[in-house]
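One chain of protein is taken out of this complex; the other chains stay put.
Our next item is chain A:
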Amino acid sequence: MEEVDHIIIHSLRVIGCDIEEDVTNLKQFSTELIVSAVIRCLKVINSDVDLPNSLPGGMSAKFRIGTSMAAHIQELGYRGEIGYQTFLYSNEQEIRRVLMFLVDKLPKETAEAVEEVLGASVLLQRTIASTLAQQLNSVWTPPYLKQNSITWRGSPPHWQREGASSLCKFHASHLHIPQGMTDLKRKLPKALRSYYSQSLPYVTNQTVHHNDTSSSVIEKMASEITAQQEWENEWNQAGLASRLSEQEYREKKKNKIRKRVMDQLRQDVQRSGDFAASRKAQDLQQMIDSISSRAGSSTKTKGSRFTHTEQLIFAKDEEKTMSQMGGESEVGQGHSEEEIQNQRDAEVEGLREEVSGLVSRLEQMDLEMRKFTASIQQMEEVVSTQGSTNAEKEEAYTVKKRTLDLLPDAENNIAKLQSVVDGSAQRLVTLANQWEKHRAPLIDQYRELKDLSSKKESEGEKKLEEIKAFRVRMKEVADDARHKDEHLKQLVAEYERMTKDVNRSAYTQRIMEIVSNIKKQKDGINTVLIDTRAVQKEINQLTGKLDRTFTVTDELIFRNAKKDEAAKKAYRHLAALHESCELLISTVEETGVIMREIRELEDQIENESKNKVLSNLEKITSDYQQMKKENTALMAKMKQRS
């Protein structure tokens, strides 16, 4: 039972019961402690339970709390007998049973949460919490005791930052780092090499402020890593499919980008040129518009003084000239104005007619020109066709002439021609044969090569696919490994945290011990059982033997008793012996039964004595007295009131 008590007490302490260190078993639990522990348990299990944490002084209040506690526990599904007396007049075993039930019912969320794998964020939060706790526990120090607000303290002492005077903004500048200096295959210009070895400052000395070194390094690193990843992705997706070597692919991409940029630039330049041109045109238009509008406005009365004066001057001049001219015409000709007008109109008419006549003639000429050029083209075509027919005819003529030449000696010539024809036919046949001869192997070769190349291509494709698959797998495996690493880290951290919880291992050890003990006891019980069985068997055997020997001797002596007096006596003695022996055996058995009963009774007495009946009775009587007193007090109050 001690183990159980330990477990119960431990779990009660875990949920926050105030149990003193020297309490090691339930026997030592006082009534107050029991009540507070049970209430704490109930509250943890069900947060709605509304009970005071400690036992009140009044007897009736105590009674009420006891009954409500019992009711709550029964609600939770407790099957034993339970009432207020269980808590107020406690009995160790009952209390143990109740507490075991309650501890079993305690929510196990906390345990489950521990078993869950903690995420990185939880770990981070934990470290934040522990660091904060550490810093909260340290005492305040005046700022002038810190250099750049960095201190060396804590237990164990460590560096920590308190304050903000040393903070600086993230400011990254470009760092120049030589690369591949030990790679003998790489060719570097001499000047660059000498710059690297002589003038280039070391990395930590490149930024203007030393503060920026770390941020610059971080940024450079991040950009390099992302560039690498990007490149890898691209190479996996597009690069491998293009079947170019890495350098070629890069070259191609570079060209492509350059071309695109160039196109873009060209387009933009063009567009901007267009725009500028249109702007110019617009400007011109606007200018013209503005001028014309100004001109328009000047014709109206509104205008600047300048235009007014201009108008005035010009108007005067015009009037002058007009008057002069008018004077002249008046002096020179005696014709009326109408005549002059008519004359002029007629002149204009004539000129107009002339112009239209000229225009129509011009059009006619144009038309003729066009006609002539078309006819020229036609004629040229005709000429060319005539030329070709001419050439054909000439050829026909030469052939005919030759045949005519050959005609006089016709037969000979025919034979000759025949032979020539035959020869050429033969030559053609032989040539065709030769061609065939050459052709066949060449075609075969061509087919073979074609097959080979297609095979190679398909193989290449297959390999490409394999490579792709491998890359994918590689990535997966790498990811997996990374995940597992992270997992491992978390678990290690978790484990380190867990070691504080010694109880668990102690419990398991104890449980194992208990189990082994039980096994041993079981073995003992088994051996005892076997022993008793053997004894029973022996007893049975012996009684059987006894019975048989008795009957045999009984018969023997009985037979002899008819004849012999001594035998008769002996028979009587035997019967008496048998009887008394049986009596003896039955007494022995009875004593055994009585002994067992005594033992049982003793056990019962022990149990009863454990139940603290006497003290409980005393308590009950005292409580009863108190109740009575309270009641009388209340009655007295009532009476006073009335």
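Definition applied: a contact is a pair of C-beta atoms (placed from the backbone, for glycine too) under 8 Å apart; a residue touches a chain by one contact, two chains touch by 3 or more; residues count from 1.
What we mean here is this: contacts and distances are computed from a predicted model.
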The complex's invisible chain, by UniProt name, from "COMM domain-containing protein 3", "Ferritin", "GPI transamidase component GAA1" or "Large ribosomal subunit protein bL21m": "COMM domain-containing protein 3"
Candidate in contact with the missing chain, chosen from A:14, A:61, A:181 or A:348: A:181
Chain not shown: contacting residue from A:45, A:217 or A:620: A:217
Options A:67, A:91 or A:149, residue touching the unrepresented chain: A:149
Chain not shown: contacting residue from A:47, A:121 or A:205: A:205
Candidate in contact with the missing chain, chosen from A:24, A:53, A:125 or A:403: A:125
Residues of chain A in contact with the chain not shown: 125-126, 128-130, 132-133, 136, 142-143, 149-150, 158-161, 163-170, 175, 177-182, 193, 196-198, 200-205, 210-211, 213-215, 217-218, 220-221, 224-225, 228, 485, 489
